[in-house]
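Yeah, one chain of the complex is gone here, protein chain that is, but the others are all in their spots.
Labels run A, B and C following the written order; every chain starts at residue 1.
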Amino acid sequence: MTKVASMRDAVAECVRDGDTVAIEGFTHLICFAAGHEIIRQHKRDLTLARLTPDLIYDQMVAAGVARKLVFSWLGNPGVGGLHAIRRRVEAPADGGAFEPLELEEYSHFGMVGRYTAGASNLPFFPLRSYFETDLPKANPLIRPIRSPFGEETVYAVPPLKPDVTIVHAQRADAAGNTQMWGLLGCQKEAAFAADRVIVVVEELVDESVVRADPNRTVIPGLIVDAVVVEPWGAHPSYVQGAYDRDNHFYRDWDAISREAASTQQWLNEWVYGVAGRAEYVEKLGAERLAGLKPSGSAPSGEVDYGVYK
Amino acid sequence: MTKVASMRDAVAECVRDGDTVAIEGFTHLICFAAGHEIIRQHKRDLTLARLTPDLIYDQMVAAGVARKLVFSWLGNPGVGGLHAIRRRVEAPADGGAFEPLELEEYSHFGMVGRYTAGASNLPFFPLRSYFETDLPKANPLIRPIRSPFGEETVYAVPPLKPDVTIVHAQRADAAGNTQMWGLLGCQKEAAFAADRVIVVVEELVDESVVRADPNRTVIPGLIVDAVVVEPWGAHPSYVQGAYDRDNHFYRDWDAISREAASTQQWLNEWVYGVAGRAEYVEKLGAERLAGLKPSGSAPSGEVDYGVYK
Amino acid sequence: MSALAAGASGAPNPPAFSKSEMMIVAAARELAGQRVCFVGVGLPNIAVNLARLTVAPELELVYESGAFGAQPARLPLSIGDPTIVTGATAAVSMFELFSFYLQGGLVDVGFLGAAQIDRFGNINSTVIGDYDHPKTRLPGSGGACEIAINARQVFVIMRQSKRSFVEHIDFRTSPGNLGGAETAARIRKEQGWLGRGPSVVVTDLAIYHFDESGEMRLDSLHPGATLDQVRETMGWQPKIAEPLATTPDPTAEEMRLIREVLDPEGAYTK
Partner (left out) sequence: MSALAAGASGAPNPPAFSKSEMMIVAAARELAGQRVCFVGVGLPNIAVNLARLTVAPELELVYESGAFGAQPARLPLSIGDPTIVTGATAAVSMFELFSFYLQGGLVDVGFLGAAQIDRFGNINSTVIGDYDHPKTRLPGSGGACEIAINARQVFVIMRQSKRSFVEHIDFRTSPGNLGGAETAARIRKEQGWLGRGPSVVVTDLAIYHFDESGEMRLDSLHPGATLDQVRETMGWQPKIAEPLATTPDPTAEEMRLIREVLDPEGAYTK
């Protein structure tokens, strides 16, 4: 039974107003294509969870889809701040144009622990972070817990169970068995923690490709609701082996997003103004895409699983 | 700097009387070669940790190296009991010949959680197991812990930090960067939890082989003390892609181990009577080995990491 | 276990079958409609593989050892057989398996064997006798304790005898319906367990399900088995369904699959 769907259908069916949505991927494999489709479908009141909101949530916040962020590091890596988000965080009272945005803040490991607890049906996840910091005061969901062995106290974070998790990957089969390589982030934990999962891939492959290397499978089709085939779907983020991070765009965004008007103009052109990712890719142009291709191939080599009859 | 060592030197240097030793591997990649060397070196008073003590710990217990087992399932899978261990567990008082063997018992997930806590420097690991069972009464180290979020109580197990963990794998480089495929068990968690790590491999490979596929690396050289190259070192367990489980031996062991005398005779012939694994393999004979080779090759296929200059 | 029973259903040329074969077939049939099954060592291994070839073609097998979506080229001799990895859709660590698949609630049916079981489906697989000075030291929990708690439902497959079907088990390794359905349901709810506990027990003589009070009820006698045999091999007076069914004989196809495809050497069915 195939789960292959268009991005439009996958988002329409899986993402509902008011949902908690996690588009994960740590620097790598961030699915901008899905974020843009959520904007185009005018979803509202979303709680957006991600370790690093990155440009994708800055864009989604600017487009008005979100009422809350759950995160651990809020910035444009190596460039600076996220201006659309900061506009709603720093001036909630005087700037009548901007509704306040609720923030729920952890550390990286705290977010990883939250997804892990969510995926494991644990009521909490323990970690050594937070002791003697102000984070538990800022976020009352970070709570101390005493070890039943000895005197140590650690902190606990609650499970995070997104309504929808969206992950990008190099490839999947039609049943949703998904393989990825390079930086793995917490794509797996976020997917297992979610009620619904959309996998977006560069390439749809035959089941036999997946079955040839079962240790490479990160997400089993069992938990996947839709498989969307969307080449370049992670741009300006990247896909190991397929294309590079578009660092120029990350820098350009700093200027684009400094004013609400220029931000809206960009959204009009690059999100509302295109029907979907294929049109966006065409608009980027062949030259830009070519500049993002790896300069060469770095094959993994093969291993042998052996036939046992 | 190479960490390649002979099994004799690796065991002599890393395994000390009184140590807690974990030879891990769930059905797959169980390093019998290391267990036999520990017997030959007459190590004493070891605490042996493993989810499934399997034949290897039955042999080590019969040889008198152990005073305690930490485990979750005590049997010869698909065959029956472990007789050498049962002799010491079931008749501790009347059988003067056999010293009692201390048992510390968990469930599979409890053992996995213990290694995970050990590897993570956590004072405990929480899990939903044990509630309304007699296991916490039998083992006071299984303790209830109340969630700081809501009314739920889960159980906690304490960290397990072996003095030495020994894992078998398909391949490693001389620095100890280790790759394996097939069933992964809890080799990784047990290795990260340990103070010292011996990796035993079928094949020593150049660093470039490991670096070609960084996602395949399960154990980094950083935590490895010795790399022992010992083809067939897992027999009668198996190595995915290299050789099959010797199910006949697992069945034969049931008869061999039923009496203390026949058990000792087997140890004399197959452990004390050989200098090391190479001689053991020669003794097994070409025909037996040939019967254990996979019937064909099942290549994983390659993926491309891309060159980014 | 080599006792053969003639088919009792009046079908033409009923195949002869052993008690073990009947038990495997009955267990396999109970899997109809299930999706994800956690496969432990022993009889469950052949029962689930039979189900996949008959009543539950969509059944996904999660092996306790970490293989998912296995397509074994031979009947795996153990749950750690290399043939369950080659060609599987995923091979994962035990941390992932127990955390995300089992405790995370993805397993519809967990199979358990048992040395002792009581009327509420509580299970002992640890010791016979006193824990510290056991008469018989059994393998212990393995994954049984967490399967009982986390699998959406639990199937038990075991041979029955006065020593195994007992009024009081010597050690509770895996919780069933505890002291009855009410307590069990309350605790499972309060504690956020995803599992609903035991739902079926298949033995060499009969099939049991659990009634509203959480107690085992004899629902179907295997062909050739009698109520007297059942009573003689239980430590309590069982509740009996009205009417009491007779388990349909293994079909010719089920027998062919067991004997020719799944277990030609008779490793499970001797």
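Odds and ends about this structure:
The rule is short, and it goes like this: a contact is a pair of C-beta atoms (placed from the backbone, for glycine too) under 8 Å apart; a residue touches a chain by one contact, two chains touch by 3 or more.
Model, not experiment: these values are computed from the prediction.
In the full complex, the chain left out of view touches A, B. When the whole complex is considered, the residue among B:119, B:205 or B:228 that touches the unshown chain is B:119. Between the chain not shown and the residues B:52, B:147 or B:177, the one that touches is B:177.
Annotation: of A:184, A:278 or A:307, A:184 touches the absent chain (contact as defined above).
Here the missing chain is touched by one residue of B:64, B:80, B:136 or B:214, and it is B:214. Touching the missing chain, out of A:8, A:128 or A:258, is residue A:128.
What chain A contributes to its contact with the hidden chain is residues 26-28, 51-52, 71-75, 77-78, 81, 85-86, 89-90, 92-93, 105-110, 112, 116, 127-135, 137-138, 151-154, 181-186, 188-189, 238, 240-241, 244-245, 247, 294, 298.
In the full complex, chain B touches the omitted chain through residues 116, 119-123, 175, 177, 188-189, 192, 207, 210-212, 214-215, 217, 220-223, 305-309.
The criterion applied here is as follows: only the chains that are shown with their structure count from here on.
Here B is the chain whose Cα centre lies closest to the centre of all protein Cα atoms. Per-chain Cα centroids separate chain A from chain B by 38 Å.
Centre to centre, using the average C-alpha position, chain B and chain C are separated by 29 Å. Annotation for chain A: residues touching 2 or more other chains are 121-123, 212, 215, 305-309. Of all residues in chain C, those touching 2 or more other chains are 67, 81-82, 85-87, 91-92, 99, 103, 150, 192, listed in ascending order.
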